[in-house]
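Below is one structure. I have some questions about it.
This part shows chain A:
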Amino acid sequence: AAAQELRVATSYKLMTLDPHYSTLNENSSLLSHIYERLVYQDEHLNLQPGLATSWRRLSDTSWEFKLRENVRFHDGSPFTSDDVVYTIERIRNFLKPPSGGFQAYTKGIASVSAPDPLTVIIDTDGSQPTLPLSLSAIFIMHRDASGFATTEALNAGTALVGTGPYKFKSWRSGEILELTRNDDYWGDRPSWSEVKFRIVESPAARVAALSTGDVDIADFLPARDVEAIKQRGAKVESVPAARLNFLQFELAKEAAPGVTDKSGNTIPNPFRDQKVRQALSMAIDRGILVEKILSGFGTAAAQFFPNGLAGTSSNLTAQPPRYDEAKALLAEAGFPDGFKLVLNGPAGRYPGDGETLQAVAQSWARIGVSVQPVAVPFSVFNTKRGAGEYGVWYGGCSGESVDVCLEAVLASPDAESGAGALNYGQYRNPAFDEMLEKARALDVGPARDKALADVTDFVMKDQPIAPLYHFHHIFGYGERVGSYVMHPRGWTTAMQASPAAK
Partner candidate 1 sequence: MTIENSEIPPLDVRNLTLQHHGASGTTTIVRDVSFVLGRGEVLGIIGESGAGKSTIGNAVIGLLGAGFEQSSGTVRVNGTAIETLTASKRHALRGRTIASIFQDHTSSLDPLMTVGAQLSETISTIFPDLPGTGVRQRALELLQRVGIPDPNGRYHSYPHQLSGGQRQRVVIAIALAGSPSIIVADEPTSALDATVQKQILRVLRGLVEETGLSLLLITHDMSVIAEIADSVLVMKDGEVIEHNATAALLDNPQNAYTRSLLSAVPRLRLSHEAPAIGQGGPDEEAAQCDEASEADGPVLVVENLSKTFGNHGLQALFGIGSATFALRNVSLQLRRGGVLGIVGESGSGKSTIGRILAGLETGSADKVVMNGRVCDVGSRGRSGGLLGRIQMVFQDPASSLNPRLTVAETLMECVRFTARTEHDRHPSRVTETVERLGLSKVLLTRYPHQLSGGQKQRVCIARALLAGPEIMIADEPTSALDVSVQAEILALLKQAVSERNLSMIFISHDLAVVQDICDAVCVMKDGRIEDYGASDFIFGRSDNPYTRHLINARPKIFTL
Partner candidate 2 sequence: MALLTTITGRLSQAFLLLLVMSLIGFIGIHSVGNPVYNVVNIETATPEDIRRATELLGLDQPLWRQYVVFVQNLATGSFGTSYIYHLPAFDLVLSKLPATLELAVGAIVIATIAGTGLGLLAVTRPGTLIDRIVVTATVFALSVPSFWLSMMLILAGAVMTGWFPPGGRGSTVEVLGGDWSFLTADGLKHLVLPTLALAIPNVALIARLARAGTVEVKKTDFVRFCIAKGLSGRRILFRHALPNISLPIITIVGLQFGGMLAFAVVVETIFAWPGVGKLLIDSIQLLDRPVVMATLTFISIAFVALNALVDLLYAVLDPRVRISA
């Protein structure tokens, strides 16, 4: 049996066992062993049947999901449409913030009904072409006769039943999660009889654990350690992450915080000039970022998702730096001598974040823009960014699909609809807003992807942000694992690993 035990060192903290508590991968990645979704997003970000075998649009505002037969929860009770209703109700009506993240996914839902045990009808407010995608984030829980399960009860580990391939065994917050195989799983028999996730937040410790064979899989390895890990006999897989890290500019204020001329006098906000933004983006040596800082485990970026993923534009590819051209552009914009700015970012939140600030500083120095890179802890960064204390900063965005990022980062901020949640720079482009809205109304498929690509093309000309890179998720595994299927969303699960042939 020991041979079938899988030991994983993960950076995912798994802060709670409540599947609807937080949308962070930190939670959902590990919980996807226990709970399942109606729809599953595969490694190409395409939707695949999960607990729902098929879905279709009944009308503009109504969706029907057919559920899988003969699925049983870990406690033996059958999975029915009632459980789906319960789950959505729990998210919509029961959970209170801060566990509110999932409400975003149910926002467009007007009502849910269960005409028969294997059918769910979801009515929406207006057209919701991406409802299945939204549902691909939601774990289905079992209806609890005594009412909604509280987070406390779930954390206590008692009522933890899902339909997933592994059953809950034990958990210590921030420490360990142990699972056993669900022998009654509806799908392929899970490969591992036991799975033990050890939460190891220090990358060096994960490297060490993998190097010594103390674990079979370690996730999110630092790129620079890959060579050494390979030498020690472990295998490494990587995939470009479905996300972007970028530099964002303050565009609303008359004077951008931290931006002065060379002698320290305030100047009008230079970022409001498209030429300046273009010059700055042009002058970034993304090659250094991906080759040196990310040791090759990164892809230079020109748009939100790595080229090739649904909704990306093939016209946009990252270019090598063109300092002279950039300098000329700056001069054109009225800054022949450049200016001074403070470049802000979080410390240690994303791979290469702090170093990127410095590499950008090196690049920009070459066009006469002197940069003071400042990295602070993530929470401080967030607070200050939220308070508008920054002029230009390093940000990141990820999502189920490109349009999520497009909307969050670039759509005109609108508290009501929630658009522009990450648009701290207050970029406003009505034409873009309109194009995006149209594209998003399309049904999932090539037309929609094309529309999104066009939107991206359109907006990136304006250079509202300077894309930097898509870093790669790097996982390593030892000899007991035969292969590991990487997922661009960066999930770490036992299902992705298959045992080595004996």
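The candidates were selected such that all candidates are chains of the complex that A comes from, given by their letters.
FYI, a residue touches a chain if its C-beta (ideal position, glycine included) is under 8 Å from a C-beta of that chain, and two chains touch if they have at least 3 such contacts; residues count from 1.
Note that this is a predicted model, so its numbers are computed, not measured.
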Out of 1 or 2, the chain that touches chain A in this complex is option 2
State the interface residues of chain A toward candidate 2 in the complex, per the touch definition above. 9, 15-16, 18, 21-24, 96-101, 103-104, 151-152, 155, 172-176, 198-202, 204-205, 208-209, 211-214, 232, 377-380, 382-384, 386, 396-399, 404, 408, 413, 415-419, 421-422
